[in-house]
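Here is the structure we will look at.
A protein chain is absent from this complex, but the other protein chains hold their places.
Right, chain A next:
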Amino acid sequence: MVKQNGRIVTGAHYGLKDWLVQRVTAVLMTAYIILFAVVVWISSPLDQAKWVAIFGHQWMRIASFLFLVSLMWHAWVGVRNVLMDYIKPVSVRLALQILVIVSLLVYLVWAVEILWS
């Protein structure tokens, strides 16, 4: 077992939660990707008005937003796993993790701006 004093601030969250988050978000994203592919296939949008119409539906915006939230969360867990494997000094790892979180949050705000404007 993991010893209490072996814990470091940038370590794993010592539990099932992140693992599960990665799986649940993966399933949600897969569902959205299939939905999106079907919608695009059915309406085969070739001009801009059609694309705007697709994203004009409130349910489409909400679904896209949920997809993007899943994506950011999934990317956070995934990239953190990668950083934990390859970046050993705690200070560098923490700095990179903060960079990742901040960029993901900025992407999310950007996404809201795109979807609701």
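In this section, a contact is a pair of C-beta atoms (placed from the backbone, for glycine too) under 8 Å apart; a residue touches a chain by one contact, two chains touch by 3 or more; residues count from 1.
Rule of thumb we're sticking to: contacts and distances are computed from a predicted model.
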Out of "Fe-S cluster assembly protein SufB", "Succinate dehydrogenase cytochrome b556 subunit", "Spore coat protein CotJC" or "Branched-chain amino acid transport system ATP-binding protein", the chain not pictured bears the UniProt name "Succinate dehydrogenase cytochrome b556 subunit"
Across the whole complex, list the residues on chain A that are touched by the chain not included here.
23, 26-27, 30, 33, 47-48, 51-52, 55, 71-72, 75, 78-79, 82, 100, 103-104, 107, 110-111, 114
